[in-house]
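Take a look at the structure below.
Note that one protein chain is taken out, while the other chains of the complex remain in position.
Let's turn to subunit A:
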Amino acid sequence: MLGILILILIASTNYQNNMGFMAGFVLLAVGLLSVFYTFRNLKGVEVRCLKPVAVFATDIATVPVQLVNNTKSERVGFGVGFSKRSVSYTDVGEQAKSQVELTLETRKRGMMDIPRIACASIFPFGIFEAWSWVRTPYQVLVYPKPIPCPEPLVATSSGIEEGQTQEKGSEDFHNLRDYQAGDPIKQVMWKAYARERGLYSKEFEDYVGEHQTLSWESVAHYEKELAISYLTDAVLTAEVSQNVYGLELPQETIDKGQGPEHLHSCLKALALM
């Protein structure tokens, strides 16, 4: 643009062409104004970094960024990215929000720092670029990469030690059996009794699957990272097959449990080991 402007002004001077000067100065004035317009395109937009979801190592992490435009005018081509050269542009309407998801490649397990986020805009004329850096307060939790262990992990299951795989409990309904004296009255199947089919008791069981404790000992002879990956895989397998599992790590022991939250705490412990 500067080159064209200089060319126009030289040609106009040489031919003493005032109309050429006008065109040149319009261009110059537009350039001058575009400094402000481009800057304004970033101004007044709140950039909210949301907490990213944890991913497994070598997967792509998504960093959600919410753009909130509190101003009276639309923001066109608001670019967000990890560098000015890789921003993606979105429009944010007046008094509106829009969400951008930035992606980040992960390598190792652990807490990964999110690089500073570039907010950049070249709208309206592409003559200037305005930009700003935003730091997110979050980190991405990267779980270890799960690798199936070549040999079956000796599940030092506490359940096996106790010689029982099932424990009667009260959490999950399992099956019906004949009423025996002493059964809690709450477990009586009153519906069946009402239909004169006799007294039955509902049998409850705490956990359906096996009880295992995954311990560091069982993989300790492998290289550390590999061992962590094996344990991660074992944790995932246990969760998928709805087992009750606990984790015993050198610094940390996680009691037996099941469910997404339990899984997360296990994986987190492995990630941060």
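Observations
Simple rule for what comes next: a residue touches a chain if its C-beta (ideal position, glycine included) is under 8 Å from a C-beta of that chain, and two chains touch if they have at least 3 such contacts; residues count from 1.
As a working rule, contacts and distances are computed from a predicted model.
Selecting from "Cytochrome oxidase subunit III", "Transglutaminase domain protein", "Nitrite/sulfite reductase" or "Hydantoinase/oxoprolinase", the unshown chain of this assembly corresponds to "Transglutaminase domain protein" (UniProt protein name). Not every partner is drawn; the one left out touches subunit A at residues 1, 4-5, 7-30, 32-37, 39-40, 43-44, 70-74, 76-77, 79, 81, 84-91, 95, 120, 122-126, 129.
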